[in-house]
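Every protein chain of the complex appears in place save one, which is left out.
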Amino acid sequence: MNIKAFLAGLTLAIVGGLASMPAATADSIRVGVIEPLSGRVAAVGRDALNSFQFAAELVNSRGGVLGGKKIEVIGLDNAMKAEKTTEQLKKAVDMGLSYIIQGVGSNHALNIIKFVGKHNKRNPGKEILFLNHSAVTTAFTNELCSFWHFRFDANVDMKVAALVTQINRDPSIKKLYMLNQNYAYGKSFQAAARRLLAKRAPQVKVVGDELIVPFGKVQDFTPFIAKIKASGADTILTGNWGADMIRFVKGAVGSGLDAKFYTIYGGLTSSVGGYGTDGKKVNLKQVTEMHQNHPRLPKELVDYSAGYMAKYKDTFYADRQRWLILMLAAAIDKAGTADPIPVARALEGMSFPGPMGAVQMRASDHQMQMPLVVSTLTDKAPDPIFYKGKNFGVAFKTDGVAERKDTSLSTTCKMKRPN
Amino acid sequence: MEVLVFSIFNGLLYGMLLFMLASGLTLIFSLMGVLNFAHASFFMLGAYFAYQISGFIGFWPGLVFAPLIVGVIGAAVERYGLRPVHKFGHVAELLFTFGLAFVIEEVVQMIWGKVPVPYDIPETMNVAAFTWRGLDYSAYRLFMLGASVAIFLALFVFIAKTRTGLIIQAALTHPNIVSSLGHDVGKIFMWTFGFGCALAGVAGVIGGNVLGTEPSMAITLGPIVFVVIVIGGLGSLWGALIAALFIGIMDNLSISYDLSLYPVLALFGVEREVEGIMQDLVNLTTAGLAPVLPYLFLVLMLILRPRGLFGTRDV
Amino acid sequence: MAGLVRRHGMWVAAFAVMLVLPWIFQTGFAITMLNQIGVLIVFSLAYNMLLGQGGMLSFGHALYFGIAGYFTAHFLNGVGEDWLPYFPVTLLPIFGGLIGLFFGIGIGFVSTRRAGTVFAMISLGFAEMATALTLILVVFFNGEEGIQTDRMVGPEPLGITFGPDIHVYYLISFWCLVATAAMYVLTRTPFGRMSNAVRDNPERVEFVGYSTHRIRWLAFALSSFFAGLAGALHALNFEHVGFETIGLEQSGLALFMVWIGGARNFVGPILGAILITYLNSNLSDITDAWYLYLGILFMVIVMFTQGGLSGLVFMHEPIWKTDYRLFGRMMAPYALGIGSTIIAAIGVIGMFEMIYFLSTRVTEETIAVLYWMEVDAASALPWIACAAITAPGVAACRRTYPPMANSYNEAIAAVKGRMAP
Partner (left out) sequence: MKTPAVELRGVWKNFGNTEIIRGIDLAIEKDTIHAMIGPNGAGKSTIYNLITGRYHVDRGQILLNGEEITNQTPHEINRKGISRSFQVTNIFHRMSVFENIRCGMLWHRNYKYSFWNFLGRQGELNRRTEEIMVRTGLASRRDVLAGMLSYSDQRALEIAITLASGADVIMLDEPTSGMSHGETEQTVELIRKVARDKTLVIVEHDMGVVFDLAHTISVLVYGEIIACDVPQRIRGDRAVQEAYLGTEVA
């Protein structure tokens, strides 16, 4: 067979292709954002990337860091796949990036934590910091905690704590039904909710506690709705997201179930888009670090949101991407260098004026401590949600704020620090 | 007892939606022997077209035009895509439709984006028709039920009375007979495929607003539809109906009764509090297993009786 | 030595290429990609033992790849945490292979009684069940997070720690070469030949004394062995196994690689694995529409050629062998045909890129970069330009394809003429 010539040609073709690798540019601090920029969840990754780029523009317009260096945000597409995440990490190492941002998908975050741990051990002097903006698995700042990982979002337990705090404030809540996704995140939500409900809202009776097969496998929620109705629950506490959240809400509204939904992710723009007109009928609550209708937002944030809205035609939904970049910039300036280890030390314990009050990066476990706001989806809010220029006609209105003391939880982290 | 009847009723509602999807697929299979992997993708197209059309001129025109468009697309796919592949055999046809499902999902993302679109139930029908055990049943759900029953009856008449229907019946028992039909076999293939796709489109229009309209709706629903027609017996309309209802009702029952595997394991001396892999087994419940059960039945059916419940020939 | 090169020239060349590659591509990204290519070559060859050699279309072969990956990761963790005895990392792929074999024997027995659509559906059923189980059996699969592991366990003979990727590169290349050779040998054995026979005509096989079920089962089990071997290599490469590795998408990837590369000859899957992994790693950064192009390429190949890209190359083999001067008369028609294809593709891709740009853009900005030019995707001009390229391109294709096919047929006829006694 004439395979030889064939293989030779093939090899040549590959050599030609591989030679084109990205080259490093000087005089800017480059930050890699590893998120799904293609594939089914690309919208989430792209929105996050926009937020970082917008925040970096703000820093750069103020003169950058270290007296004139710009922050450059580079998007690296992981297509929501574990292998591609690793691939992009290698690419980031090749490019000499010291800062990696990621948040969509706790599994990928865990990959990055493990990768960074191994990399930093095997390559002293070329350390990488992982700045996590949305991966909420509590273990990352408990038993899995690492010096190289900083979480700028509240973890599951903190979010549940805020929800439970708010549930405790509502005397009309008597019977509560929990429905969660049967995988790591859903189970940690379930565990935290069981623990915190018993401690902080003992008067509420848990009449149901159920796990479903996650990721859109459940097509029809009617049987679950029937069970909830039969249990007499007035409130549902759920960590569901994506299709599992949308179908749950649509099923409940379609069957006339008028229970309150306490959720973490029920208010994601993609979910609200999916509810359609049912979004106006459901009594749905979310917990976030901010929402645009909260009274008394800092002036700086209001202006920033307006700028974001003007540029992307999206409602400014989450503040953590902004404070991540601003705090990183501040830490670099404080350390006087862009080297990761001093910057990491500067980040530890750093405070920042957040939308609901001061937030602080706890040094002991690198978990941001913050107040959280519980809000209700309504079509009567003054400022509706826009997404890609489309008006959803609904938005969130504040129910109550869980202060830092309410959301602050102890940690089991025993952090190993570099010398 | 009431729980049982109630669950069966809910299963009926869901099962009939599955049937609407499965009917087109089984129709296509019975005539052409093609298992259309992209069938759920046509369902998705139906939902998206209906969303787009209902935004302009309302739900009812959508119910007419969206399936028509899907049907024409399906016919075009058969004529210009599937027919050249036909000579390479059924595996190549399956491969083609597999690729097609992949491409349709990408095109849908390209046109309508990756986030769900707000395709709503028409307001006039979004009112409770009756309430049972505290659950409202909207007029729309009854409409869904009525529409699927109507489709079943119409198909039944179509197969029993029309020329094409007779050919389909004949083709089922004697697959080679269609080749001796002469010059119009190509046209019959094309329009049957288009018609089957249009049925999927109807299901998309009617079901898209209940299940949620998003780019991954095809890939999550597609395999279930395969389960339905394989269990029912490929090419059998009755089989598809029975299997769809079976899947729908089983799904509801396993969630309503929510039995645990633990009592069974306890017979083998397994403790409630165990560590490791056994812990997962002890905690297994039928509700947790509900989405797996159809595939279990699929595999068992194919191993034990590959022609399905009512099938007249093997897959 | 000279004899070795003469008789096994291809393998010696492959070995040499394998040694040299990391000296050319030194970046971590490139090494990771090469590692992945190595793993996927083994997996797609294993897949092709079913599809191309045995005629079985599977939607669930990643099951054996993924399961072996999970077992390997647990095994490594066991060694690392000292509850399992030491086992050399170098030999772990064999362990993965045995895991694949074990499951392949069990599931293969029930699913290989029939081929064709029944087999495809059973494989889909098992794939969906396994995917759901990854979320249910948390202790073993650990849900969507998967299993993390560390390949740096045990002693380090000759300083091989398997820490740096380059060590893993040589490990993977070694096993890739061994597995490829083994699978190549398999095609030359009575089993391999009967496997082809079952693919072509299962009925007749029964009448020459073979049980089609046994042959398919054996093919399935052996294929699962190599899929498992690839899965173990995957686990070693990424030090992580996730639930994606087990599902329909991973099987679909192998299917795409095999069919695009070509299921009908041995090098097809190798070509497909290299090409698609390379494009997947590089093109997806450049264009959002990459998956769309991949899907369209797959469909075009299903529609027009059963041999994939390598089939297109190898169909010229008889001409090359007989008299390469016959190519002379084919040059012009081929150049025209390929040229018009490229022109049409440029136009079509341009339009797809603009649609994608408009639908995924994040700002009001309408200036897209298309073919290294800045164009305003919201204005009519680039669309007209693309249409003006597409239309004559397609028209030219219709005109130039028949002469291209004719020139090929004439050359083949000439070859046949010379071969006839």
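Each chain carries a letter (A, B and C) given by its place in the written order, and its residues are counted from 1.
In this section, a residue touches a chain if its C-beta (ideal position, glycine included) is under 8 Å from a C-beta of that chain, and two chains touch if they have at least 3 such contacts.
A quick note: this is a predicted structure, and the numbers were derived from the prediction, not measured.
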Touched by the hidden chain, restricted to displayed chains: C
Option touching the unshown chain, where C:Gly192, C:Gly308, C:Gly347 or C:Gly393 are the choices: C:Gly192
Touch criterion as defined above, residue of C:Ile107, C:Ile215 or C:Leu309 at the omitted chain: C:Ile215
Contact set of chain C toward the excluded chain (per top definition): 185-186, 188-194, 196-197, 199-201, 203-212, 214-215, 218, 222, 421
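The rule is short, and it goes like this: only the chains that are shown with their structure count from here on.
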Centre-of-Cα separation between chain C and chain B, whole angstrom: 31
Chain C, residues touching no fewer than two other chains: 132, 136, 138, 291, 360
Numbers and ranges of chain A residues touching at least 2 other chains: 42, 182, 213, 217
Contact set on chain A toward chain B in their complex: 40-43, 182, 210-213, 216-220, 222-227, 229-230, 243, 246-247, 250, 254-257, 269-271, 273-278, 387-388, 392
In the complex with chain C, residue positions of chain B that touch it: 35, 81, 84-85, 88, 90-92, 94-96, 98-100, 102-103, 106-107, 110-113, 223, 226-227, 230, 276-277, 279-281, 284, 288-289, 291-292, 295-296, 298-299, 302-303, 306, 314-315
Contact set on chain C toward chain A in their complex: 9-10, 13-14, 17, 24-25, 27-33, 36, 132, 135-136, 138, 142-146, 148, 150, 163-165, 238-240, 242, 244-245, 267, 271, 274, 278, 281-282, 284-285, 288, 290-291, 310, 313-314, 317, 320-321, 360, 362-364
